[in-house]
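One protein chain omitted, others in place.
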Amino acid sequence: MAQLLPSQTAIHYWQRVRSTVPLTLCLTNNVVTNWTANVLLAAHASPAMLDDDSEAEALAAVASALLINVGTLNATHAQAMTKAVASAKRAGKPWVLDPVAVGLLPLRTALCRNLLRENPTVVRGNPSEILTLAGETAKCRGADSTQGSEEALMAAKHLALEAKTIVAVTGASDYITDGERTWRIDNGHPLLQRVTGTGCALSALVAAYVSTASNKSEVLEAAASACAVFSVAGEEAAQKTLDRNEGTGSFAVYLLDALAMLDEITLEKRMERKMR
Amino acid sequence: MAQLLPSQTAIHYWQRVRSTVPLTLCLTNNVVTNWTANVLLAAHASPAMLDDDSEAEALAAVASALLINVGTLNATHAQAMTKAVASAKRAGKPWVLDPVAVGLLPLRTALCRNLLRENPTVVRGNPSEILTLAGETAKCRGADSTQGSEEALMAAKHLALEAKTIVAVTGASDYITDGERTWRIDNGHPLLQRVTGTGCALSALVAAYVSTASNKSEVLEAAASACAVFSVAGEEAAQKTLDRNEGTGSFAVYLLDALAMLDEITLEKRMERKMR
Partner (left out) sequence: MAQLLPSQTAIHYWQRVRSTVPLTLCLTNNVVTNWTANVLLAAHASPAMLDDDSEAEALAAVASALLINVGTLNATHAQAMTKAVASAKRAGKPWVLDPVAVGLLPLRTALCRNLLRENPTVVRGNPSEILTLAGETAKCRGADSTQGSEEALMAAKHLALEAKTIVAVTGASDYITDGERTWRIDNGHPLLQRVTGTGCALSALVAAYVSTASNKSEVLEAAASACAVFSVAGEEAAQKTLDRNEGTGSFAVYLLDALAMLDEITLEKRMERKMR
């Protein structure tokens, strides 16, 4: 199995984001724009959301990082995303692909296949999405895929190598891999599945974090650190929610609170607990 | 007057939704996408939101139910909605129409008139919207409409019979009718009017609930049960808000909490209280 990410690594990139407040351009789905912006603000990053393709192209060249999320894709947005990715690449800026529900639906599947050829800095998805994308490149999956964590990790490694990218497959455990080295995060809480857009917002956070990396090894660490920070904040929020016998509405509020109030001691304590 | 829905009926459909977690495709307005998804998740349903017409057509065929809400309609969305409705009907899936502000504005009025001919499984609206739609079919209203509850019920019955649908007209009391049989819900709280999208989210919940019905009589019960569950959760949230001297922001959070934490005892207790 993959090695657990050391808490000191997560703390290091958490400090980098706090000190740089990266401008993170999000071309994302219309369900999560507000939530994603508030997650980024809580986590000490600076969000920017746009719609028009010429504006997306212009801002992608100067933002610190770019997120592409295909959750409510339409043909106009597909064009804006393609232009933004090209602009980010010309400017040497990192970009993250979140292939929401790829494989199930036609327009997004075509766009994700095209964007995968543009070597995203990171692809973040759930096991099902990563297995689908890996099947598109490596053809390593059969119809009997059970989409368990280990299978998803194998698919993530294939996908990372084939598409020359870093893949973050997140779920009960998160795996972040370049195909050769892999970090694992065991933090998190099932309540994260009961609020819409937690995965989408994590992808935006990954974009913010990898903007502070200066080489591919750092990108791997930075992406894993974003997953760690988000998972630890999820644990903090879940504990408060359960302690107070509250529900998913309060949990979402406490998740933002936890991201905003997170400190080194909390990160270390909750990540080290998983080491034992 | 119509008979109060028995709490045992609401509990029955609440249990069905909990056990089936229906995938509810929402083509809804851009003000309430996030809120609607979080209401569905809190209420143990599974939301899906889309924008593109080809994707909407594809998912409507496999989702458990479809919601059409015209709140921020544009011509592109009207086309996607028309295709999704046709797809849902071909696949035998239930669909709900929420005719936000019909009559007042041109594009949505035309679309609602067209969609009404497609026999929606349920139409949910406020008294004003139902009176408008009933006027479109039954011409039973004059210009001196006072839009009181009883008048709205009469209009709802007309509309249900003319359009061969079930109509849920919600307000201080909710009435759910197929034109012949009518259920009434007296639960709820005025604070529900002070948060945007409560009616829109209720319509999505109605779609989730009617996906568990296997005939028209069950659809009537399931739609009424969704209204009951939402109204009881509203009472729970309002009580907590007022007890703590808080405002509309906390109420919205507590409404999600109440939907997530609802149980049979709370449903029974709050619904039986209205029987006395």
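What to note about this one:
Going in written order, the chains are labelled A and B, and every chain counts its residues from 1.
We take it that a contact is a pair of C-beta atoms (placed from the backbone, for glycine too) under 8 Å apart; a residue touches a chain by one contact, two chains touch by 3 or more.
Predicted, not measured: the structure shown is a model, and the values here were computed from it.
In the complete complex, the hidden chain is touched by one of B:Ala2, B:Val17, B:Val32 or B:Ala226, namely B:Val32. Contact with the chain not shown here comes from a single listed residue; of B:Arg16, B:His44, B:Lys89 or B:Arg108, that residue is B:Arg108.
Chain B meets the missing chain through residues 29-32, 34-35, 71-75, 77, 101, 104-108, 194-197, 245-250, 252-253. Summarising the interface, chain A meets the missing chain with residues 30, 33-34, 37-38, 41-42, 47-52, 54-55, 58-59, 76, 252-261.
Definition applied: only the chains that are shown with their structure count from here on.
Rounded to whole angstrom units, the spacing between the C-alpha centres of chain A and chain B is 34.
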